[in-house]
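Left out: one protein chain. Kept in place: all the others.
We call the chains A, B, C and D, going by the order they appear; numbering starts again at 1 in every chain.
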Amino acid sequence: MTLLKLDNLKVHFPIRGGFFRRVVDHVKAVDGVSFELQQGETYGLVGESGSGKSTTGKAVVKLNEVTSGQILFEGRDLASLSRREIKPFRKDIQMIFQDPYSSLNPKKRVLDIIAEPLRNFERLSPSEEKKIVQDFLDKVGLSPESIHKYPHEFSGGQRQRIGIARSLTLKPKLIIADEPVSALDVSVQAQVLNFLQDLQQEFNLTYLFVGHDLGVIRHMCDRMGVMYRGRLVEEGKSEEIYENPQHIYTKRLIAAIPDLEPEVREDKVQLRKKLTSEYESTYSKYFDENGRAYDLKPISSTHRVALQ
Amino acid sequence: MWKFILRRLLVMIPQLFLLSIIVFMMAKAMPGDALSGQEINPRANPAELDRIREELGLNDPWYQQYIRWASNAVQGDFGVSYTHKTPVMDVIEDRLWNTVFLALVTLIFTYMLAIPLGILSGRYNDTWVDKTVTGYSYVGFGTPIFIFALIMLFVFGFALDWFPSGGSVDSKVDEGTFAYVVSKINHLILPALSTALIATTSTIQYLRNEIIDNKIKDFVRTARSKGVPESKVYSRHIMRNSFLPIAAFLGYEITGLIGGAVIIETIFSYPGLGQLFLSSVSLRDFSVVTAIVMMTGFATLLGTLLSDIILSAVDPRIRIE
Amino acid sequence: MKKAILQIENLTTSFRIGNKYHAAVDDVSFTVNENEIVAVVGESGCGKSALALSIMQLHNKQRTKSEGNINYKGQNLLKLNDVQMNKVRGKELGMIFQEPLTALNPLMTIGKQIEENLDYHTELSNAEKKNRTIELLTQVGIPYPERTYKQYPHELSGGMRQRAMISIAIACNPALVIADEPTTALDVTIQAQILDLLKDIQSRTKMGIILITHDLSVVAEVADRIVVMYAGQVVETGSVKEIFNNPLHPYTRSLLNSIPSAANEKNRLHVIEGIVPSIAKMDRIGCRFQDRIPWIPKHAHEETPRLHEVGNGHFVRCTCYKAFYFQAEGDASAHDITKIR
Amino acid sequence: MEMKVETGKNIQVNDVSPSGMKIIWQEIKKDKLAMGSLIILAAILLFVYGASFFMDAKEIAKVDFLSIYMEPSSDYWLGTDYGGRDVFGQLIIGTRNSFTISLFITLFTAIIGLSLGLLAGYFGGATDNVIMRVIDFVIALPQLMFIIVVVTIVPIFNVYVFILIMTMFLWTGKARLIRSKALSERELDYIHASQTLGTPHWKIILFQLLPNVSSLIIVNFILNLAGNIGLESSLTFLGFGLPESTPSLGTLISYARNPDVLENKWWIWVPASLMILVLMLSINFVGQALKRAADARQRRG
Partner (left out) sequence: ACSNDTEKSSTKEKKGKDVEQVDTSKFPTKTTNQGEPIEGGHLTYGLVSDTPFEGILNKVFYQGEPDNQVITFFDEDLLDTDEDYVYTNEGAASYEISDDHKTVTLTIKDNVNWHDGKPVTGADLEYAYLVMGSKDYKGVRYDEQMALIEGMEEYHEGKADKISGIKVDGKKITFTFKKANPSVTTGLWTYPLHKEYLKDVPIADLESSDKIRKNPIGFGPFKVKKIVQGEAVEFEANKDYYRGEPKLDSVTLKVVNPSIVVKSLENGDLDVAEVLAEQYEQAKELDNVELLGKVELAYTYIGFNFGHYDKEKEENVMDENPKFGDKRLRQAMAYAINNEEVGEKMFKGLRFPANSVITPNFKYNNKDLKPYEYNPEKAKELLDEAGFVDTNNDGIREDADGKEFKINFASMSGSDVSEPLARYYIQQWEQVGLDVELQDGRLHEFNSFYDLLKKDNDKVDIYQAAWGVASDPDPSGIWSRSAEFNYTRWVSEKNDELLAKGISEEAFDDQYRIDTYNEWQELIHEEVPVIPTLFRYQLAGVNERVTGYDYLAGRQYQWHNVGVTK
């Protein structure tokens, strides 16, 4: 069942300039992205910095204005809804943020942080509220006494778990996770990733997982899309992308992942060298004259690539 | 760059327009007018005063007066000062230069004091040098400027008699000579120094904090890692970056001094804009009052612009296309 | 036997917090040889940067105390005064910082910042300096060196900035370059380029490199030897092959097991409980890692953990590694580990 | 007049954590100067407000020709002025008035600055533009001159009017400060999080943003409080201050305009000058300690 479908989504930010600071151009942060998320799966978005991954994610939760295109959530187009109309959907779509430090209000106690969404949507007595919050804390592996603490009393991983607990309280169907572990140390990162997987099973969640660490994405995601300059250049099952990358950008991306086996390092250097020259020689195969990637074309039932 | 300046100048037009209306209405709202000073002169003829009022248009509704005034002002004609019986611009001109000189010299003194002290205090923070400088700047912060200026006047103007106690120049020297310039400067030193000694304290603290902030920046560490000697680390890296915000304040600072000259000019009987403003307010010489406020307002706007330009000149990160 | 460039012996660096000194680098020793990359790895806060800055003597002298011996060309760097040290810094030892944007002076052109290095260590004329700078920029793979020479840091992309940073560090052909997380702020693709570049330069100049990172895969990619640090101490050290094939210290093993990668795809990742203790609160007696592996019995730890040589230049701190098994593996793996031993 | 506190510089306040009060208190305890200042300040204020409660303002304002310019004595602890009025009494009431004025000006400017700054910073865009243009405009006004003209215009001139007039011109610095802080704060994810959680804007501003700019406000508030104490003295000096019937520290100090007083009758102006100095400094020291408490980097130890 399709839970979320992005159809030719575009998010352009104006660049002002000229004499009267008129809009002279646009940053095409997201420029015609389409993909679907099935209920219960984890879909990964990778790409280099500035490729529009976060912007896509934020557009879904309406943190960004959508320039054009559709965001169909259970068949309703979120992009066309007003602020008021979107409110009921807020329950269903939640976001986990990258920075566990800035995403929790340092002046609020854990109770207030986690209960904030509850207070917006439900009328609960303080004791009910407290109980729910403690339940969720328990789920993410924090002690119930934590409700009276402040964020700075927790480590990065714990904070991230508080953020996750907050996003779970409304029992959302879809969670947008924007690089939820990239600010964390490896050891802590593992903890959070494990949790995300456990929770997915427990609540039957669907994740849109944004990240730049291909190892993490591969570990987490069933399917993934590779973004490059606001466009998807390749999409498919994780194995397909990793084992059989088709787009030159995807190839380079994968070749750049450092390998844990010291023995193969020479080969990888050679591979990268080879890809660089391949990139130069086959550029027009992948990008049109404006340097824009072509539209996706299916090469198998699950695998799509942006080729001429 | 030119586009930017031009745009900013354009933006000033509505601001100046609004300012002019406010200024004009406020001037008119002050009780009395330029002729009321004559109303205690038993020989003055009230009917005659009314005739003059009528003739000067003082009896018209304010908006008519405003339109008349504004349309002339646009062409640089701010009318005639009633008290001085001469075009306002003539009255203001001399005083303006005096005030500008005073402001410049004050600025020079301020920076002459602030820069070395700020650097010392920032570089050797938490040492006795820093504590002394900081102590000084706190005392400066808590001292009302006019009391300080009065004391300076009495000590250096009279008790020691090192400096003249009023005016802008010695009447005996002739314009254009070297002695004239010396005399002008001699008259400026005391008021400028008095202001500088007090006003400098905020700059000192500012500079000190900047230096302390910059000292621990990564690029300073990079410089050290290159083997740059400590003195050069300061002069080439820390100081340049610390002066940045100060340079940016220059524009504001000048206009602040011009606008705030009222007190110091009063104390040192220095014939500048501030003093002219005060006397024009009490004599209800509206044309002068409005002109001065408009000019100072304009100067402030220009100062802001200047600050932005300076900033973009010294800081490559803020490039104005 | 390779020629040793830098020998660090029993280096301890302490910071003053309040009125007490606390060691952030605790009795660290290792050697860097010519044409060798030594990687220092560990979690955030374990003292990697403190170590690097101690070598360069860039700590604030009022609040920091360094003891031990950093032997460079027969002199102990810790004993040098500022003037002598300035002759070494930049010329003999270069440093690359993590955040290239903040590590470059925003008000100076790239060219000037590189030239500054030459100013103090060479006798070159202005024109020669400029030539050398352009040459350096070309060397680090900057496409338009002439233009970049005149640009300011903010006008460059992250990767370009890091290249500029590298050219500053290698400007005087130093014998040793310390790179403190040179790629953490960069994308994977750029990271690969920078790492390739470092290796490339090394192959030409034969310099030694201390590469500081928290990313083990980066280490696997480039390093010759590894120094694993935990809470200020070296917990394990050895050649890359040794460590990756035969990790012994529970900390090293945990790190390797917590990396999501193709190898442990879809499996649950290993989680190291707790965090690195902050230096002021650190327990100075006993094994510092013991709190994070509570299931290992107390007696398995040494009272004053030492580095034990397990052969082949491979050292491990504390004896607890002998008893270590992953919790999920249960006792069975404990057996395994003994087998490895 | 140009007041020296408004450094314009953003006081970089990292998150003062919730146990902020505790940190502040610790910071003050650690800093002997701040602690001493706090004690002195409290003592002065308690004494001044307490004493002025019992003092007969009318009696102090009473002109007495038999005791003009008396030197300090046991009858008149700080002598008398040219109206034969007791300087000590005026000093007490003046300190009270000056402090009250400063407090209210600071309070009102803070309220205005806070509301506009938060609105501009949170919403950004057009709202920000409009508010910033207004601020630019007010800043461009030659303040001292405007104040002088306004003082001449107002038919009634007393403490309240004075406070309002000063507030009219002094709120801009705060608004800018708060705005820039709010502007950077709203880019932080906790604000985004609240938005995605369906929290309405006004709640976000009041309950998320406000607490996070509060430490900035408090520090700025204290420093402003110090700066505003001397505010009215220069106006009084120029003859546009409060009437003598409302003595302030400025009134006493500006008697020194008369060179005879300046030179020979120190008891009239020196105590008031010292009082300003002491008040400003002690408030300032406390403020500095707060600032350190608020800024983790500068915290002592």
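Please note the rule applied: a contact is a pair of C-beta atoms (placed from the backbone, for glycine too) under 8 Å apart; a residue touches a chain by one contact, two chains touch by 3 or more.
Worth saying up front: this structure is predicted, and the values here are computed from it rather than measured.
**Q** Can you list the shown chains that the hidden chain touches?
**A** The chain that is not shown touches these displayed chains: B, D.
**Q** Could you tell me which of B:L96, B:A114 or B:L153 touches the chain that is not displayed?
**A** Considering the complete complex, B:L153 is the one touching the chain left out.
**Q** Going by the contact rule already stated, which one of B:I119, B:I211 or B:L278 would touch the omitted chain in the full complex?
**A** B:L278
**Q** Specify the residue from the set D:I44, D:A61, D:L164 or D:L210 that touches the hidden chain.
**A** D:A61
**Q** Which residue, B:L56, B:A73, B:L113 or B:V220, contacts the hidden chain when the whole complex is considered?
**A** Residue touching the absent chain, from the options given: B:L56.
**Q** Take the complete complex as the reference. Which residues in subunit D touch the chain that isn't displayed?
**A** Contacting residues on subunit D, toward the hidden partner: 61-63, 65-66, 68, 82-85, 152, 155-158, 239, 243-245, 255, 257-260, 263-264.
**Q** List the subunit B residues touching the unshown chain?
**A** 30-32, 35-46, 48-49, 52, 55-56, 80, 82-87, 90, 94-95, 153-154, 157-158, 161, 165-169, 171-172, 174, 266-267, 269, 271, 275-276, 278-279, 282-284
As a convention for this text, only the chains that are shown with their structure count from here on.
**Q** Taking every chain's C-alpha mean, which one sits closest to the mean of all protein C-alpha atoms?
**A** Smallest centre-to-centre distance to the global C-alpha mean: chain D.
**Q** Sort the other chains by how far their Cα centres are from that of subunit C and give me the top one.
**A** When every chain centre is compared against subunit C, the largest gap points to B.
**Q** Could you put a whole-Å number on the gap between the CA centroids of subunit B and subunit C?
**A** So the centre of subunit B lies 55 Å away from the centre of subunit C.
**Q** In whole angstrom, how far does the Cα centroid of subunit B sit from the Cα centroid of subunit D?
**A** Taking the mean C-alpha position of each chain, the two centres sit 23 Å apart.
**Q** If you average the Cα atoms of subunit A and of subunit C to get two centres, how far apart are those centres in Å?
**A** 31
**Q** At which residue positions does subunit A touch at least two other chains?
**A** none
**Q** What are the residue numbers in subunit D that touch two or more other chains?
**A** Expected reply: no residues.
**Q** Flag every residue of subunit C that touches subunit A in the complex, lowest number first.
**A** Within the complex, subunit C touches subunit A at residues 43-44, 158, 187-192, 195-196, 199, 214-218, 220-223, 240-241, 244, 254-256, 258-266, 268-272, 275.
**Q** Would you pull the subunit C residues touching subunit B in the complex into a rising list?
**A** It is residues 53, 56, 58, 82-83, 85-91, 93-95, 97, 99, 102-108, 113, 116-117, 120-121, 152, 154-155, 165, 168-169, 171 of subunit C that touch subunit B.
**Q** For the complex, which residues does subunit D have touching subunit B?
**A** 1-2, 4-5, 7-9, 136-137, 139-146, 148-150, 152-153, 226-227, 230, 233-234, 237-238, 250, 253-254, 256-257, 259, 262-263, 269, 273, 276-281, 284
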